[in-house]
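The other protein chains are all here in position, but one chain of the complex has been omitted.
A, B and C label the chains in the order they appear, each numbered from 1.
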Amino acid sequence: MKKEKIAGIIKEQKQIATGIFDLWVTAPTIAGGAKPGQFVSLYTEDASKLLPRPISICEVDKEDGSLRLVYRVTGANTGTEQFSRLQKGDTLQLMGPLGNGFMSELPGTALLIGGGIGIPPMVELAKNRMDKNLIVSGYRDETFLQEDLEKYGECFVATEDGSVGTKGTVIDAIKAEGLKADIIYACGPTPMLLAIKEYAASAGITQCYLSLEEKMACGVGACLACVCGSKEKDEHSQVHNKRVCKEGPVFSAWEVEL
Amino acid sequence: MKKEKIAGIIKEQKQIATGIFDLWVTAPTIAGGAKPGQFVSLYTEDASKLLPRPISICEVDKEDGSLRLVYRVTGANTGTEQFSRLQKGDTLQLMGPLGNGFMSELPGTALLIGGGIGIPPMVELAKNRMDKNLIVSGYRDETFLQEDLEKYGECFVATEDGSVGTKGTVIDAIKAEGLKADIIYACGPTPMLLAIKEYAASAGITQCYLSLEEKMACGVGACLACVCGSKEKDEHSQVHNKRVCKEGPVFSAWEVEL
Amino acid sequence: MRSLAVKIAGVELKNPVMTASGTFGSGEEYSEFVDLNKLGAVVTKGVANVPWEGNPTPRIAETYGGMMNAIGLQNPGIDVFIKRDLPFLQQFDTKIIVNVCGRTTEDYLEVVERLGDEQVDLLEINVSCPNVKHGGIAFGQDPACLSEITAKIKKVAKQPIIMKLSPNVTDITEMAKAAEAAGADALSLINTLTGMKIDIHRKSFALANKTGGVSGPAIKPIAVRMVYQVAQATRLPIIGMGGIATPEDGIEFMLAGATGISVGTANFYNPQTTEEVINGLASYLEQYGHESIEEIIGAVK
Partner (left out) sequence: MRSLAVKIAGVELKNPVMTASGTFGSGEEYSEFVDLNKLGAVVTKGVANVPWEGNPTPRIAETYGGMMNAIGLQNPGIDVFIKRDLPFLQQFDTKIIVNVCGRTTEDYLEVVERLGDEQVDLLEINVSCPNVKHGGIAFGQDPACLSEITAKIKKVAKQPIIMKLSPNVTDITEMAKAAEAAGADALSLINTLTGMKIDIHRKSFALANKTGGVSGPAIKPIAVRMVYQVAQATRLPIIGMGGIATPEDGIEFMLAGATGISVGTANFYNPQTTEEVINGLASYLEQYGHESIEEIIGAVK
């Protein structure tokens, strides 16, 4: 699918949890080709902030030509804070769809594991899958997107403080609930991904796909900012580096070093 | 009067001629102390543009606590272009009142001479004077602010193309109309000010006050960016330089070198 | 039609606009956004004799009006470059400038020799990357080293060579004159300015490499100054860069004395920048009645 940089139009935006915003933006050319697990680069209107903010595609409405993005405001005076002030009708520069995305068509029961702000891409992934979804979400405390996820699979929650679901990590929840699957799809903080990789190895789940994060400048594979270590020599780079924005953000757990 | 930097609120803005905007901004602390010929520094919301845009005070409504600013958009992607998009209710960072202003109380018949975007300060000056005002405005072609000026004096116009009033310069208009005065107040491009200085000398008008322009950084006399050459050694600087933002923008024609 | 064509070291470019090395990959990545046929030249990411891993991540950070990078010249090596990247670029009607990097003089010479028989128009020698710990930076910050490596490369190069200078020096004209005297055919400037960013909450460096090269609009005034100084000090054609994001920026560099202009960081946030600059150059010639873009090179007074 051709990538484009366009001015999207905000359809609606609301806060769905403390510091978590839920934005629908009309961007037909991007929505048309978007796959679960892909992302878009968002650009601020602030002339002092030039780099893109990569945000995963949470949901796509192809008919309407719009995208749903769910993101966290990371602090004061950040780009995400600026996005959070956008209102219906405002424009938002964005580029996409970027990255490879999840292979949603794999047959078998899948564990869809999201941690914190890694949860949003699981919505579109769950929606696109034909087979059984077991959706495990890890939060610090406050939950979000559970209603959306429940439409597409059986949902399990872990919270650090135990306020909802299993107290502990997503792995704790998987073990507590005795969940079994053929496939793992995961997105979240690196420590969580590391734990999942270990768990998959021990549980013998060979189809384990992780969505990674790295700082980006171009988002299209040109600048080599966003690499992760790869186990084998990467074909493009000829070294043990893969580009998260281009070969990723989704990698087989076995091909990358976290 | 104490200078302040505040967030003013736009009351209204309209375009009054090609590229010329007429803005009323609520800024009570500034309006309270403002005198004719003083100016304010306007700040953009564009993080790439940090310096002030000095704009003369065109009119003051002390009761309402608001200021009128009339300015020209100097080009694409400029600060003034950004100001021209401000709408009722928007905020505008501004600092003032700055500079010395015109001595409006001088008795006698006065020639108030404005050239192009030097015309706006003549409105508040004419309004504040008790004695007779002969107001001469020079335009390239299209006129503006004439209705406002007519309230406070006898008005004469010069246009470069002769489309309105005398064809030629403000000096041509003064001569054509045979205007005589005891005092001159002028604001406009340097060539015009030079011509006025010469005219005042030849006509024996010793009370001749010119409002100068220079690039500014601080607007309060701290950075020494905005100097003009002075005939005598300036007391503050101890050299032949005066600060336009502090000792000016209004100077006696005889104390400065243009 | 007013002419946008310029000549750099005997090579005619249809217009002065090119891509800054390292910001446009091998050309392929941005070919979805830009018609490469429209560009004066594509300058490739730096290539070495063997593949380089580059630096650990984070490799970039945002700075006020710019960015900082410490990619560390990751590259697939000259073999794959010749087999894969060059043939891709050769499909287009644009000039190809290959950016060459190395850790030692021998590294550079090997790459330059390997490129000798390839369809490549110009070689840009990066002696100024601030992110490589061994070699690299030293060449570009000492006139004697610069002179030596320039002469050695010139001896083996089949294409004209452009020496790319580091701005992290006391006197850029001294470096430019050293390169000129040693036989350089053209100069590129500026590479990035060495900077640092600290994450105050983690009390750690924003880049794994601690320091990185600052690029983008923030550095433009420094770049324009250096281009002007070098234009006054040498007779070599200059490829100017550093913060070009609009046609006006590009024109500023040409008035300062640049014959070619490269767009770097701006590609990242506006992939259309190169095309916009080309169009803007044409309008400027129109507006001020210049017959050819060459009339504005160094025309500041």
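The rule we apply is simple: contacts are C-beta pairs under 8 Å (C-beta built on N, C-alpha and C of every residue); 3 or more make two chains touch, one makes a residue touch a chain.
The model shown is predicted, which means the values in this text are computed figures rather than measured ones.
Only one of B:Gly8, B:Pro52, B:Gly101 or B:Gly138 touches the absent chain when the whole complex is considered: B:Pro52.
Along chain B, the points of touch with the absent chain fall at residues 2-3, 5, 43, 47-52, 95, 214-228, 236-241, 246.
Contacts to the hidden chain, counted on chain C, fall at residues 63-66, 68, 141, 168-171, 193-198, 200, 203-205, 210-211, 214, 217-222, 224-225, 228, 243, 248, 251-252, 255-256, 284, 296, 299-301.
Assume only the chains that are shown with their structure count from here on.
Computed from the mean C-alpha positions, the centre of chain A lies at a distance of 56 Å from the centre of chain B. Centroids of chain A and chain C (each the mean of its C-alpha atoms) stand 35 Å apart.
Put simply, the C-alpha centre of chain B and that of chain C have 46 angstrom between them.
Those residues of chain C in touch with two or more other chains are numbered 64-65, 217. Contact of a single residue of chain B with at least two other chains is seen at positions 47-48.
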